[in-house]
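The structure appears below as structure tokens.
Note that one protein chain is taken out, while the other chains of the complex remain in position.
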């Protein structure tokens, strides 16, 4: 990929460089876990709440469950978007991302250790600048960790359900060059857009790659996965560092 | 009201004392105006966005319009509440407050000076501890001011639509004592609950008083209005102070 | 208010004069209580039905509950309005009024005397000419009284849940003059519009005042409340007179 | 049908006898036509309103259109029914009857004489005791006649769109005996239930016969049609008599 | 009906001639009964599934229930129609037909022999060319028969709930001539359109006749019923022949 040398990103980052990442624990006080996660200008409030009992399909299984809902505030985007509650319908995109977040976070929790409790993850985007779903997953892991610690201390949760960190990042191909962690400006003109969810052990939880404006080869896929793996190890390091601090 | 001397509020405030008020301008960057307002632990993100054109009933009137939507994030309350977009229905309470916010803010804007533009106010409660609607109105005025300043500078808005400050506060009667600015704990057991919206000139935009658990006399009404007027002048002073600072 | 002398209302009434009020009991026969209430040309059918059991939040409380739904027939207004059931959405205004009616009528019933029963109040506007919500509350009290008498006789309701009468009236400021009981023509051009719900003892259940086209002073508020109190005592007299007559 | 002699109806009517029919014109004043129709204890408010323009599929056809909506107030039935607007869904039964009323009334209007206007028929059941759809059609014809007379006088409608009367009645088979105009008590236990819509000339607009609890033979069909024709001529006579009276 | 001699149908059929009818059992394998029914170019997939338990109004009655849902695939018609699930609303026509199919099929099953089970009939129109509801009923009987045979064999259903065949056909009057089994082209210009549901014994389950573009006389009704009876006997013969074949 000789092109890469001559390629310059709008914000001056290297192609394998994340935007500044910040995770603020204890962002609000009512939920069991509450985090503000920032990937550059993208800001998502991630919370984890507990609900007693489980959905019908898990009844009497002895296991818990985890659900997730993702949503954008109407003023999060450059142009204000109509509020989904007022339209009376949830958009397909919102459903799709909520389901992705749920699958990703379920990989971070051992449902048998949870008892018959349900963890509800809420990811509400306050400000959107690309990568909202990957920021949501990365932040939600920290909210989940805080919630589970609290619930264990309270005796609500019987076992040790938290598994190793799970994080997510976007990669894409812009003007033929693979780039890590796309802001909106890059995302909207990327030829290919991929989201990768990975555990600390380097195992994939989810890979979603889409040729929005053109298709991609096996080689390009490999380039993108390499970038993603590099970025994800950094994100997981941030998650672990932030979780080491005491919350009081 | 001799009782008042022996009455102690849970947070130690005097009956005529506001909770700490903080208004942060430029809280997010995409909307024309964006504010985080805090009344104690109540935190509301208030934004003002512009939409070109006006609703049908204002078409060709030469005037603009202002709408407002209020909503609570599902994790804003102590117990997580179901997300209205997922239920497919907006609750009556949400509708009621959205309409109140809209009427209150329309009192702060001269629609004839706005041109045929619509201002969309969004008030999203991040954390709820009583008084969310009054915090929303108070914060939204500042977001509106910022948005109108921006829109005038950009030449979108032809005139000078911003009118004098409008703020709102709650008052109530608890154990027979009139109190200002009720947190959730007080609000839920208040005999009477009243929200007052007022302009800087001391004129009422809206008064809503409800005897939730018992009715109230003309004298109690007067006590509550006196407290409200006192608190509102302080809130308006905060609005004006914060708007004097330059934003950049 | 010297202006008042020179002010003439379209229908020739004095500023402190109610429109002709008529309450017809036994308007329909299926509900436990059924009333047609008329404030001039405004006509509302108010019914009270009993439902066994209570909503979840009252379960096992030993107390009953009261809910209310307000609605306008599509042909009630001068211009036909779309039917809410066909739109699939209830308008914010409808929600707001339903909630007001519910709060007002709950002040007229002792829930502990009701047993675990739910009273459902329905107020359907057959013809609208201003003041539909205040007529609804005033009429619904009579329907409630009839329903409770019937339910006590049938042994459904264990105690004596009916409390003293509750009535409601609108007041407003038109061309600077406070007026009682506004018809549509006055309501739509009033500077200020206020609805007052009061008990026979003269205690307020609810006060909602809105500066639709301009704000109002403390003095104007006092003028309006004085008119409202005067009108409400007359309305309560009508309620009591009508309830004295035997029904069959 | 020898059985008929020994058969007694709960309300003492002969098998070929209608319940008392009353049609009150000018029941409300806002719609162009407004009628209260009573078939015994069944009471339906029928209105006809005009809307300028036509639905898309009639655009530029030079013809008008007629739509109809039928609905039951929640307190119309013995047991209160949930309000369709609150459920967010219209029941299949309601849709089915609205469509029937529309087809029936379109047979009473010459759409080419109407100009590009739409007549909206609303039939709201205030009290239900069987035969609500047939009462609705019968009353709506009178509301339609009044509305069209008004619209012609106002010059809104260019031609003479009103056609000959259309009325509707129910018939059924109860304990093997054909009966005319079933109240709720009979309707709910009838073996066969049929609704017949007919013009003054004795031509059928619609026939809907359902074997609810058992099927019916060709002979039973003929018996029912004979009863229906007899009843319909009487209903049409009432419509014509009532329309002869001057309204004011 | 002397006219009939000179009348020619577009597809050359005699006025009393059905389109080619084909019923394919075992069309899909998951439901207990699955049939593809074809009336000429009209093709409907009819399935019968079992659900344990009964709706609330049948609880503890010892009887079963049968429900039906009819729907058109969006691409079934000449012009693609919007998908009802995406619109969020079911059309009145769909509701009306679903209800008709349910009533018709309930006449073919003895609910007391079914035990507390619910049969769900689904009729999905793959290709529409008139008569979809009559094809649906005719095919659904065969699916129901297969499902009940299977459920008896499996011991799910305690008794012998299947009753004699029920079939349905459309008749209409086109250019003054009564015709059997109308394709779309005839249906859309028919003066009168009638659907007849009948049992093998020649008893009517349902008759629905509508004068779409003009009304009809008693004589015309008789002509149509005669044609329908003739066609229905042929359809029932097809049902019986097809059910005689072994399914393996």
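Each chain carries a letter (A, B, C, D and E) given by its place in the written order, and its residues are counted from 1.
What we mean here is this: a residue touches a chain if its C-beta (ideal position, glycine included) is under 8 Å from a C-beta of that chain, and two chains touch if they have at least 3 such contacts.
Because the structure is predicted, anything quoted here is derived from the model rather than measured.
Asker: Among the chains in view, which touch the chain not shown?
Answerer: A, E
Asker: Touching the hidden chain in the complete assembly: which of E:20, E:62 or E:88 does that?
Answerer: E:88
Asker: Among A:32, A:182, A:225 or A:242, which one is in touch with the chain left out?
Answerer: With A:32, A:182, A:225 or A:242 as choices, the missing chain is touched by A:225.
Asker: Can you say which of E:15, E:71, E:117 or E:134 touches the chain missing from this structure?
Answerer: Checking each option in E:15, E:71, E:117 or E:134, the one touching the absent chain turns out to be E:71.
Asker: Can you say which of A:131, A:165 or A:209 touches the chain missing from this structure?
Answerer: For the chain that is not drawn, the touching residue is A:209.
Asker: For subunit A, which residues lie in contact with the unshown chain of the complex?
Answerer: Contacting residues on subunit A, toward the hidden partner: 91-93, 95-96, 98-99, 103, 107, 194, 198-199, 201-212, 214-218, 221, 225.
Asker: Since one chain has been left out of the picture, which residues of subunit E touch it in the full complex?
Answerer: 28-31, 34, 41, 43, 45, 47, 49, 51, 69, 71, 73-78, 80, 83-86, 88-90, 94, 120, 122, 124, 126-128
The definition used in the following text is that only the chains that are shown with their structure count from here on.
Asker: When subunit C is left out of the picture, which chains can still reach each other by chains of touches?
Answerer: A, B | D, E
Asker: Measuring from the mean C-alpha position of subunit A to the mean C-alpha position of subunit D, what distance in angstrom results?
Answerer: Here the centre of subunit D sits 59 Å away from the centre of subunit A.
Asker: I'd like the Å distance between the centres of subunit C and subunit E, where a centre is the mean of that chain's Cα atoms.
Answerer: A distance of 51 Å separates the two centres.
Asker: Touching two or more other chains, which residues of subunit C qualify?
Answerer: 88-89
Asker: Judged by the touch rule stated earlier, which pairs of chains are there in contact?
Answerer: A-B, B-C, C-D, D-E
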